[in-house]
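Apart from one protein chain that is not included, each protein chain of the complex appears where it belongs.
After this line comes chain A, so read on.
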Amino acid sequence: MKLVKINEDNCVYCHLCEVACKTEHSVSKDIIKAVKKENVLSRCTVEFNYPYSASIMCRHCDDAPCIFACQNGSMHRDERGYVVVNTQTCVGCWMCIMVCPYGVIKQGKNDDWGLSIKCDLCPDRSIPACVEACPNEALTFEEL
């Protein structure tokens, strides 16, 4: 199963993965509209503690605690094997946020009714948007 590999030695803390993520998960697919109008949340977050930095997003754990914690099966494993949330059934109880060991599940903004938002590894793309946007190969999409 291919996953996003985080190479923190190459991360330059430029936030472009976040921008690409917001654009990919917007309706308009327009970078400026995605941020300014649609207010999309980024599924990945660049953490920084000088001199270290790294973009952190869902690790799609084998023993995903979020799936275990989800009360109605909204958080599930899709046909690709990745952990995704079904926003049609999610009730926004945020138990997945409580149990996530990486802190990579976010609560949606008002527009999203506060439902869980997380990395879905861009089902419409062959390479996730964050990986494609990374200018320094700090994120690579490979078999792990």
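Observations on the structure shown:
Here is the rule we go by: a contact is a pair of C-beta atoms (placed from the backbone, for glycine too) under 8 Å apart; a residue touches a chain by one contact, two chains touch by 3 or more; residues count from 1.
Methods note: contacts and distances are computed from a predicted model.
The protein name that UniProt records for the chain not on display, among "glutamate synthase (NADPH)", "Ion-translocating oxidoreductase complex subunit C", "ABC transporter ATP-binding protein" or "Peptidoglycan glycosyltransferase", is "glutamate synthase (NADPH)". Only one of the listed residues, A:15, A:59 or A:76, touches the absent chain: A:15. Hidden from this view is one chain, which touches chain A at 9-16, 18-20, 31-32, 35-36, 48, 50-51, 53, 133, 135-138.
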